[in-house]
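One chain of protein is taken out of this complex; the other chains stay put.
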Amino acid sequence: MNNGDIGWMLVSTALVLLMTPALGFFYGGMVRSKNALNTMMMSFIALGPVAVVWALLGYSLAFAPGSPVVGSFAFAGLQGVGLQAQGTIPHLLFMGFQGTFAIITVALISGAVVERMRFGAYLAFIVLWVLGVYAPVAHWVWGGGFLASAGALDFAGGAVVHVNAAAAALVAALVIGQRKDYARHAMLPHNVPFTLLGAGLLWFGWFGFNAGSALGATPIAALAFINTMLAPAATLTTWMVIDLVRGGRVTAVGAATAIVVGLVVVTPAAGYIGPASALALGAIGAVPSYFALILRARTKLDDSLDVVAAHGVGGATGAILTGVFADAAWSGGPNGLLGGNPGQVLIQIYSVLAVLAYSATGTFVILKLVALVLPLRAAGRVEGVGLDVTDHGEEAYTAGDGAILVSPNDPAYGQSSVAAIAFPKGGRS
Amino acid sequence: MNNGDIGWMLVSTALVLLMTPALGFFYGGMVRSKNALNTMMMSFIALGPVAVVWALLGYSLAFAPGSPVVGSFAFAGLQGVGLQAQGTIPHLLFMGFQGTFAIITVALISGAVVERMRFGAYLAFIVLWVLGVYAPVAHWVWGGGFLASAGALDFAGGAVVHVNAAAAALVAALVIGQRKDYARHAMLPHNVPFTLLGAGLLWFGWFGFNAGSALGATPIAALAFINTMLAPAATLTTWMVIDLVRGGRVTAVGAATAIVVGLVVVTPAAGYIGPASALALGAIGAVPSYFALILRARTKLDDSLDVVAAHGVGGATGAILTGVFADAAWSGGPNGLLGGNPGQVLIQIYSVLAVLAYSATGTFVILKLVALVLPLRAAGRVEGVGLDVTDHGEEAYTAGDGAILVSPNDPAYGQSSVAAIAFPKGGRS
Amino acid sequence: MNNGDIGWMLVSTALVLLMTPALGFFYGGMVRSKNALNTMMMSFIALGPVAVVWALLGYSLAFAPGSPVVGSFAFAGLQGVGLQAQGTIPHLLFMGFQGTFAIITVALISGAVVERMRFGAYLAFIVLWVLGVYAPVAHWVWGGGFLASAGALDFAGGAVVHVNAAAAALVAALVIGQRKDYARHAMLPHNVPFTLLGAGLLWFGWFGFNAGSALGATPIAALAFINTMLAPAATLTTWMVIDLVRGGRVTAVGAATAIVVGLVVVTPAAGYIGPASALALGAIGAVPSYFALILRARTKLDDSLDVVAAHGVGGATGAILTGVFADAAWSGGPNGLLGGNPGQVLIQIYSVLAVLAYSATGTFVILKLVALVLPLRAAGRVEGVGLDVTDHGEEAYTAGDGAILVSPNDPAYGQSSVAAIAFPKGGRS
Amino acid sequence: MKLIVAIVRPEQLSEVLGALFHAEVRGLTISRVQGHGGEIEQVENYRGTTVKMALSEKVRIEIAVSNHFVQPTVDVIIAAARTGDVGDGKIMVLPIETIYRIRTGEQDQDAVTPVPAVAAAV
Amino acid sequence: MKLIVAIVRPEQLSEVLGALFHAEVRGLTISRVQGHGGEIEQVENYRGTTVKMALSEKVRIEIAVSNHFVQPTVDVIIAAARTGDVGDGKIMVLPIETIYRIRTGEQDQDAVTPVPAVAAAV
Partner (left out) sequence: MKLIVAIVRPEQLSEVLGALFHAEVRGLTISRVQGHGGEIEQVENYRGTTVKMALSEKVRIEIAVSNHFVQPTVDVIIAAARTGDVGDGKIMVLPIETIYRIRTGEQDQDAVTPVPAVAAAV
C-alpha cells in the first residue's frame, strides 16, 4: 500500500460525502421556504440509513464476486472487508468510498418529488432503492458485471449515478404526480444564494468523486481532476453565452445549474479523455440540458428540480461523448470514435439504455410496494401549509412570534398527539 | 519523513480548523436572530487569541516533556519546534494540528452561555481556560501524562475535547445563570439551514479530527475514517427511528444533532475498534444523548445549546464504549471488554471522571477570577435588545431602513461614545 | 513523480478553486440584498470564461518560456501540457493549480465595483484582464520574468495576486465612479453570516493557496501551512484589540475582514519565514489595513468592499515584511533584513511598484476599450431597483408573492422582450 | 373614499390578485402578517422544546376605493379568498378622509386611477 | 365596530398575546414593523461606516372589536405591554364601517366571533 494513495482516497471519500449536504443546499434553495427543511432533509437523511444498509448489504451486492447481474452476500455485514490491500489502499476504505456514491445517488432522486412526497414513504423508498436498484447497477459497471464485460466506459458514474438517478426521478415524478400549484402558480426559489453555495460545494466535492475514482494519487487522477475543472468551466461559459443571446441576462440559478450539468457530463469521461476534449465535451454538453430544462417546464411532468434534464440528459450526453472522445494516448485505456473506434459509442449507448430501463422498472416496482404500506404523497392542504411543519414539525426560519411553550404535562407535549388528531390521515408521515 | 503522511496531515489540520467556523453555524442557526452574530463570533474569535496563546505557551504546557500532570516551558514561544521529524511529519505541523483541537474545544463551551454572556468576559475566559484547563488535560492523555500511563484510550479526544468542554459548559451555565426568557418564552432557532450547514461541515472536518489523529495516511487512519463515517450514520438512523416512534416526525434540528452526537461518540474509539463495532457504537450512543436532551429542557439548567447532553453524555458514552469495543485485531492496540479485558472499561471511566472533575473545578475558578474584573453576563434589557447590537455594534441581517450615516465629526462617530453613554454599565462589553 | 506530492497538489487545487465561491459569499453578504446575486455572480462567473481562456492562452502567456516580460504561445491550447513530470507532479496539474489563482484574482477585483457595474461589461473586462494583465504579471514573478531575475520573493502571490487585483480595483472604482447612494445613504451588509461563512471557507481554501505553492507535500509546505494558520490568528487578535480599545465592541464584519487581511499579509511570506515571525507579521500587518479601511470610507473613493485597503495595503505590507523576516534557516532560501540582507526589502518594494504601475495602467486601458462597446455602469434608476433584477432577471430571496406565470405564448416569455422595451438603454446588460 | 383591508390566506393570494385585476382593481398594497383566530394550532418541536404556534401566516391587502366600488371589490375578494375552512380571514372597510397621489398631488378619485407607466419610464 | 391598532415592543409580544387570549380576545392580526419615537438610537459600525439606527423593532397588532369591547381590550394591552421605558408604543382606535368573515360572508359582530376549527378541518 502507498500512503500517498491512501491519503488521497481519504480526502476523496470526505469530499464525496460532503456532496450530499451540498446537494441539500443546491436543492433546498430552489424550493419555497415552507419546504426548505423537508427538501434539505431528503438529502441529509440519506447519510444515515443508506450508509448503514450499504455497509451491511449494499456493498456486498455491488462488489462481492457474483454473477454478471449482481454481486453476492460474500461481503455482507462487512465480513472479509478489512485493512488488507485492495489495489494500493485498504479494502475497507474502498468500501467507504463507494458508499458515498450510493448516498449521493439516492439523494439526487429527491429533486423530482420535493414539496409533496411524504417523508416516511421517502425513507422506505431510498432504503429499498439503494439495495434493489443502485447496488446491482453499480455491479454491472464496476463490480465486474455484464456492462463491464461489454467494455462500457464509465469513469465515475455517468450511467451508474446520474442516468440511474434520473430514470428513478422520472418515474417517481410520474407516479407521485404534480404539485397542486404546478403550472398554476409561480413557485420560485426562496434562497438562490443557498443554491449557489450548494453548487460551489458540489464542484469542490466532485473533485473527489471524479479524481478519486482513479483510486490513487496517480497521473490519471490528475487528468481526471483537471478535466473536472475544465469541462464545467466550458459548460458554464456556453450556458452564459446562450443566456446572453436569448435574453441578455445571465441568471444565477442558471449558472449554478450549468456547473452541475458540466460536472455530470464529464463524470463518465474524466479519466479517459484529454483536457482539450474536456473543454469541447463541456461546451457541447451544455446545449442538450439547457433546452431540456426549458422544454420540461412546458410539459405536464413536474420533475420539480429538473433531475432528468440535468442528470439524465447530461449523464447520457456525457456517456456517449465519452465514446467519442476517449483517448488511449491520455488514459492508456481504449480509444473512442475520434480515435477510430466507433464501436465504443454503441457500447456507451447500450450501457445508458440498460441502466435506464432497469432503473425505471425497479423504481416503479419499489414505489408501488411502498404505496401498499404508506401513502406516497401529502394531502393537498398539507402542500398548502408546507411539509416542514407537517412532516418535520419545524420551520426553517422563525422569529418565534406567537410560539407558546407547551409544558410536558400538556397533552400536546411531544410530537404525536395534536399532530395525529389534526391530520387523521395523509397529513403527518 | 513521508510526503504521503505530511500531505494527509496538512489536509487534516485544515479540516479541523474548518470545524470552528462550522460550529459557529451549527450554533448560530439555533439562536434568535438578534444573537446570531454574537453566537457565531464566540466560535470564530477562538481562531485568533486561542491559536496565538497555544503557539506561545499552550502547546508547551501540553506536549513538552514534563510531569505526569502538566508539560513544561521547553517549547514555549515555539523554541525547538521546527521542521525536524516528529514521527513521520514535521514537529511544527504536529503543533499546528494539535492547536486546531484546542481552538474547537473552547468554542464548544460557548453553546452553554450564548445569548447572555458578555463578549469581553468570554474572551478573557477562553484565553485562561485553554492554558489552565485544556493544556494540562491534553497532557494527561496525549502528552505522556498520568492518564496515558494508566492506559486510558482516547483516540481523538472523547475525554480531552468533549467531556472536557462539556464539564466547562455545565459549570459556565450554572455560574452565569439562565437567560431571562428561559422556560418563560419559546426561544426558537432562527435559521435551521445554518444548523444543517454546520452539521455537514462538522462531519467533513471531523474526518481530519479522527483520521488525522493517526498522524499519517496509514491503514489505521483509514480505519478511523470509515468508523467516523459509519458511527454517525448509525446514530442518525437510530435518532430518526426514535423520532418516528415518539412523534411520527423526523426533525431537522434533531438530525443535525444526531450527526454531531454520533461524531462525538466515535471520537475516542475511532482507531481502536472495527467498523461493525462502530455501527453498534453509533447506534447505542444515540440513546443517552437523545433523552438527555429532552430531560435537560425540563430542568432549570439553561445549557442553551445542550453541550452537556451532546458532548458530555456523548463523550462519556463513547469513552466507555471504547473500553468495551476496543479490538486488538483491528488496531494492533489493546482489547476491550469484548476482547476479554474488562479492566479497560474501568480505566475509561476513571479518565472521564478525572477530566470531568478537573475541568469543572478549573472552569469555576477561572470564571470567578474573570468576574472580579469583568461582569460575566449582560444586563436584562441588553438580553431583550440582543447581544449583536450591544456587544458587536452590528445586526446579522439588515435592510438598512432608517440607518442614518454618522459623519466623522459627529460625536457619535466611532463606536464608544454613544454606546458608553447609553449603557453606563452592564451593556457593552 | 511522487504520489504524496500529487495527492497534496490535487487537494490544494480543489481548495483554491473553492476560494472563489467563498469570496462570492464574503462579498455577497456585505452588499444590499437587491444586489446579492449580482455580487456573488461576479465571483462565480469567473470560474467559467476565465478558466477557459487560461487553459487556451493565459497559461502559455504566463508560464511558457518567453521574454522577461511575458511568456510565449508555446503552451497555447495546452499543446505540450501533458502528464509528464514538472517537478514531482504532472505538468497538467501545475497548469490547473495556477489557473485557480487566475480565477480568484479577477474575482477579487469585483469588490470595488459591485452594485453598479453592468454585468456584461464586467464579463468582457475580466476576460481581457486575465490575458492582458494577470498573465504577464504572473510571468514576471513565477514564469522566470524580470522580477524573478531581480530576486523578488513572492511565495504565493502577495504582489501577483493581491497588489495586482487591488491596483485594478482602485482604477476600476475611479473609472466607474461612486454608487449614487455613496456617502448619502447608509448601505449596510444584508447578511453578515454569509460574510463570516466566506471568511471561514477562504481561510480553509487559503491553505491550498499558500501551502500548495510549495508544489509538494514537503516540510516547506508544512511551514507555509502553519504560517498561514498563525499569521491570520495574530491579525485577528490585533484587530480585536484595536476594536476593543477604540469602541469596546468587536465587530463580526471586522473579524471576517481581519482573517482575510491576515491571509493576504502572509501570502508572499508563507514559505520564507519562521512561525514566530509569522505571528509578528500577522500582528503588524493588521494595523495599516485597519486604518486604511477607516480612512477610505471618509474619501470620495467608492472602493465598495475595500479591495484596496484589504488586498492592496495588506499585500504590499506582506511583500515588504517578507523582505524583513525572510529566514534562510527556515526556508533554505534567501535572508531578509533581519537576516542581514537589507537589499531584499528594496527588491520587494520594487516588485510591488512594478506590479502596481503595470496593473493600474493595463486596467485603465482595458476599461476604456470595453467602454467603447459596452456601457460600464448601470443607469441610476437601475441602481435603485438593484442589479439582481435588471442584470440577472432574478431576486436572491423571494416569497413569490404576486409572481404571475407567463405562458410560452405570451410576448413577455423568455427574457429579452419586455426587458428590452422597459430598458431601451443602460438598463439590462 | 373607503379603505378595504382584507386578511387572507397566503395560498389564496394568487387567486385574489387575479380576481381583483380581472375586476379592474388596479391599485393595491399587500403585506405579510400573522393571524390568530379559530385555526388549529400547529405543534412544533425543537430538541426538548415543544411549542404551539398561536399565529398562522396571512396576507394583508389594502385597497383604497371610491364608495360605489366598495361592494363589488368586497364580493370579489370573498369569492376568491374563500376555502370554507376556518382561517379564511376577514375584510374590514374603513373610512378615508382624503387620499393623495404622491407623483401628481392629485386627490381622491383621481389619485386612485392608475396610469400605466410607459416602458421607458421605469 | 372599531379597529384597535397597537404598536408594542417585540419583547412584550408574548405577554400581550397571553393577556389578550386570557381576556377572551380570540381574533387578531400582527405584523413586524419598525418605529421611531423618543428611543435612544443605537449606533452601529460596519468597517469604516458608522450609522445611527433611527428605527427600532416593534410589533403592530390589529384587533377588530365591537364597541363595548374596546376599553377592556385597550386596558389589557396597556397593562401587558408597558415596561415604563421610553419606546413602549401606542394604541390607536379607528372606526370600522363594516367587517366581513370571508369564510361565511357574515358581517360585523358575527364576523369576529371565532369558531374553533375541528381538528380535521385544518
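Think of it as A, B, C, D and E in the order they're written, each chain with its own count starting at 1.
Following the convention adopted for this analysis, contacts are C-beta pairs under 8 Å (C-beta built on N, C-alpha and C of every residue); 3 or more make two chains touch, one makes a residue touch a chain.
Since the model is a prediction, treat every value here as computed from it, not as a measurement.
One chain is not depicted; across the entire complex it touches A, B, C, D, E.
Not every partner is drawn; the one left out touches chain A at residues 30, 186-189, 247, 249, 251, 253-254, 257, 293-298, 306. Touch with the hidden chain on the side of chain B covers residues 381, 385, 399, 401-402, 404, 418, 421-424.
In the full complex, chain D contacts the hidden chain through residues 3, 17, 21, 26-31, 62, 64, 94-103, 105, 111-112, 114-117, 119, 121-122.
Going forward, only the chains that are shown with their structure count from here on.
Touching chain C and chain E at once are the following chains: A, B, D. When the interfaces B-D and A-D are ranked by C-beta pairs in contact, the top one is A-D. In this assembly, E is the chain whose CA centroid lies farthest from the centroid of chain A. Relative to the C-alpha centre of chain B, the farthest chain centre belongs to D.
For chain E, the set of residues that touch two or more other chains comprises 14, 17, 30, 44-46, 49, 51, 119, 122.
Looking at chain C, residues 2-5, 7-8, 11, 186-189, 191, 197, 247, 249, 251, 253, 298, 399, 404 sit in touch with two or more other chains. Taken chain by chain, the contacts link every pair, so each chain touches all the others.
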